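Here it is, the structure, as structure tokens.
The complex is shown incomplete by one protein chain, all other protein chains being positioned as in the whole.
Naming follows writing order (A and B), and every chain is counted from residue 1.
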Amino acid sequence: MTARKRDINSINDLTNAEIEEIFSLTDEYLEMMWADRSRPQIPLRGRLREASGLILATLFYEPSTRTRLSFESAMIRLGGGTLGTTDSVNSSVVKGESIADTVRVIENYADLIVIRHKLSGAARVASEYASIPIINGGDGTHEHPTQTLCDLYTLRKELDKGHKQLRDATVLVIGDLKYGRTVHSLVYALARFGVNVITMPAKGFELPETVDRRLREEYGCISLTRGEISEVTEKLPLAQQVYLPLTRNLEPDLFSDRPGSKISIKGVLKKIDACYVTRLQDERLLGDEGLAKDYPIIDRNFLKGKHYTHTLVLHPLPRVGELGYDLDADPRALYFKQMAYSVPIRMALMAKVLGIRPFASHHEKGTDDKQPAPYVQREGLRCENASCVSGAERLYLSNKFLIVGASPVALRCQYCDQVVHPLFVGSIGAKTYSADLESIDPAQLGSKDIVFFANEVQAKEAGFRHGSAAARSHNSRVA
Amino acid sequence: MTARKRDINSINDLTNAEIEEIFSLTDEYLEMMWADRSRPQIPLRGRLREASGLILATLFYEPSTRTRLSFESAMIRLGGGTLGTTDSVNSSVVKGESIADTVRVIENYADLIVIRHKLSGAARVASEYASIPIINGGDGTHEHPTQTLCDLYTLRKELDKGHKQLRDATVLVIGDLKYGRTVHSLVYALARFGVNVITMPAKGFELPETVDRRLREEYGCISLTRGEISEVTEKLPLAQQVYLPLTRNLEPDLFSDRPGSKISIKGVLKKIDACYVTRLQDERLLGDEGLAKDYPIIDRNFLKGKHYTHTLVLHPLPRVGELGYDLDADPRALYFKQMAYSVPIRMALMAKVLGIRPFASHHEKGTDDKQPAPYVQREGLRCENASCVSGAERLYLSNKFLIVGASPVALRCQYCDQVVHPLFVGSIGAKTYSADLESIDPAQLGSKDIVFFANEVQAKEAGFRHGSAAARSHNSRVA
Partner (left out) sequence: MTARKRDINSINDLTNAEIEEIFSLTDEYLEMMWADRSRPQIPLRGRLREASGLILATLFYEPSTRTRLSFESAMIRLGGGTLGTTDSVNSSVVKGESIADTVRVIENYADLIVIRHKLSGAARVASEYASIPIINGGDGTHEHPTQTLCDLYTLRKELDKGHKQLRDATVLVIGDLKYGRTVHSLVYALARFGVNVITMPAKGFELPETVDRRLREEYGCISLTRGEISEVTEKLPLAQQVYLPLTRNLEPDLFSDRPGSKISIKGVLKKIDACYVTRLQDERLLGDEGLAKDYPIIDRNFLKGKHYTHTLVLHPLPRVGELGYDLDADPRALYFKQMAYSVPIRMALMAKVLGIRPFASHHEKGTDDKQPAPYVQREGLRCENASCVSGAERLYLSNKFLIVGASPVALRCQYCDQVVHPLFVGSIGAKTYSADLESIDPAQLGSKDIVFFANEVQAKEAGFRHGSAAARSHNSRVA
């Protein structure tokens, strides 16, 4: 009970083993509560009292049907209470209250907060300031980890009916991959569970650089470009990128078509197990509205090709035209089933996070042991992402990054995950800065003396003067 | 438990026997839970747990105080939980989600949905797509059946104190009878329970044609016009229409004034047992704002006439000027009692619909055995009501009518109940159309080959050519 609280800001805050635990508990709740597992909604078999006396607060700065209601329904089904804060939150915003203050207020009224916000990293800010667990219900264009739990559970369950495992599957991700936060959480999870991911973005809505980079660098994917794909097949003319997780036993000759126990790239591209369709996140467009006219539409016509014969169709809903109503009665349509699982999966997640059904598996971060070094400074380099929470809440937030590259120096914002490349480096002790980033010993990058700057103006505004002291200084004072 | 779900879109979805069952259960809840039956609010005697574990979702596309809160209160009093979706719903609307998709989402979070919408027929759409029961909490200008249950229960209970039955009563319905959806549900119910109905509409706000027609044609009312009324009495100068249910034993000479066991029209007009006042539905006006200035005001002055001495005053609230505050302390004022009964009546309705206290009486539709034939087509004739849901949700809805007249052909929209008269008829098989509606054998009107058109443009746009094939074709292929 006195253990450190668990916050779920990213799907990567859960290990694969923990995700499996959540899925098992979901199975258990389905078995206990609903008569028909494929249609969990009617009729209820029993009532749980596990969360009796506990309160969920939904702190939604953006409107929501699905996420808020499914969390609230899950809490009521668990026997607990809920506090709806939608209009309250708007009231705080109007009165000019910071996220940090708001969560330090709400923590007194509830035992768990689910937060949704239009700025990337807002859930992270909440988790830093609240003394109770925070679950990210969608933050800007960043992530939506609980939607991914629903998506992955549904996909796994359905593949299982065809005796297929996640690690043998190929998923096509379609639509707005740039602003679609559900997509970002999903592709990390797919990669981590060994699923091949093919992207088919609407033109101009490709995966953000930072997601692409993490898939390759952190989650060990081999990435093939559009050109390499079209060399192998003409069947997916709109496919843009393929990510092959290294956990798979890949053919020595990736591009061969020889059948066998090992997977060939041609085999991967031949059969699509599922396609994950997303709507255009038009409330987040930053000047790229013009592109939306060529947005792909997935309907029975699109799916008439041979490689789509058994393709499961997932969509986080709501749809606004990109998903045909003619698919609703199609056996391949899985999107209403996704909805049906959203309550039991969130029951399981909350039961775990609240410690009602504690995680058995030892918590280890991600799939990788070596963690990048943190960089935290009040002055200097800032996140350059206009929709990052660190801008709006600058008054009390430090600039927090992870050092993800040394040559060139690359820092990933701890709030929104966007990567920034500083051009100048300074020494806090010497109050000098220079452009000589190469001179820094990579092992010293995490030194507390080091401060980065995007440009000289920023360095001067912070009271630093040009000089060579930077490199020397931090060499002498290790953090 | 596996029985077909019950949806309450119209007061006519409940038989008289079922309404009586709901009223008996309301009596029982009042007895069990509240100490003073005439003031159910304080204090509570006990707590029910009948709906423990069940969840009500209120899906309100229009704001509401009374309906939403009394349903939520009723569910909590029954021991269940509630999900409030007001702002969520707006979020879905903003994102462009259809009613069909929204209810297929919400059905996963709850066990029962109460829906309110600004378009007529929205509850019907919800009930077609949701797998859980739907209750209409007010749809456009169409109906508001649960308000009618409160109204009728209150009226019956109060008449009972004077040893009078519904079937011996006369009710004056005053105000906006055109857009007032509570009025539409109420007059059907009054007619079905044998109550004489006198209408006193604000000028320009008469009962819609379709309601008038159904009162006469389906619910067996004799209708007297303003002229016929004024021949008999000068006492009700503003009365416009009288509906006398045929279930009553009417005098052979309706217009006599002879006292006796049978009812005379003069007797009906002499004594008003209750008047039902409604506010102007100014949020629904379609260009008739100018008329509102002569809206009738019911206060102590209005009720000083002799035939109003014992007239009970009902009003669904809120009032905005048409009901005097000087009546609040008047013993004839019943409107706060209506409010007081709204929670136990909705507890009873939900307990029935959820199967907690299943209906004992065999469900039979309305008072009439012969049901009109349905007409369903994707193309052709559309409902012409601007506030019918079938327009806004055309993308996935068919044009659904009931064939309520053969000569001339009359179709009543299954969503909003408005009647439309097509001018052309076509044959799906022959792809031809003609104006020759008279040639269709009435028995063949329900044929699946028949498609109606409002005009020639509509027929041509659907790819039909002029020809005589229509009549012949459908004669040869009976549905």
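Definition applied: a residue touches a chain if its C-beta (ideal position, glycine included) is under 8 Å from a C-beta of that chain, and two chains touch if they have at least 3 such contacts.
It should be emphasised that the depicted structure is a prediction, and the values quoted were computed from it without experimental measurement.
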| item | value |
| --- | --- |
| Of A:54, A:78, A:172 or A:323, the residue in touch with the unshown chain | A:54 |
| Contacting the left-out chain in the complete assembly, out of A:35, A:105 or A:246 | A:105 |
| Residue touching the undisplayed chain, where the options are B:65, B:371 or B:407 | B:65 |
| Residue of B:317, B:334, B:419 or B:437 touching the missing chain in the full complex | B:317 |
| Touch residues of chain A, complete complex, unshown partner | 1, 52-55, 57, 81, 83-85, 87-92, 94-97, 101-102, 104-111, 131-132, 395-396 |
| Interface residues of chain B (partner: the chain not displayed) | 39-44, 46-47, 62-66, 68-70, 72-73, 76-77, 84, 86-87, 279, 283, 317-321, 325, 336, 339-340, 342-343 |
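One rule holds in what follows: only the chains that are shown with their structure count from here on.
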| item | value |
| --- | --- |
| Length of the line joining the C-alpha centres of chain A and chain B, rounded to whole Å | 48 |
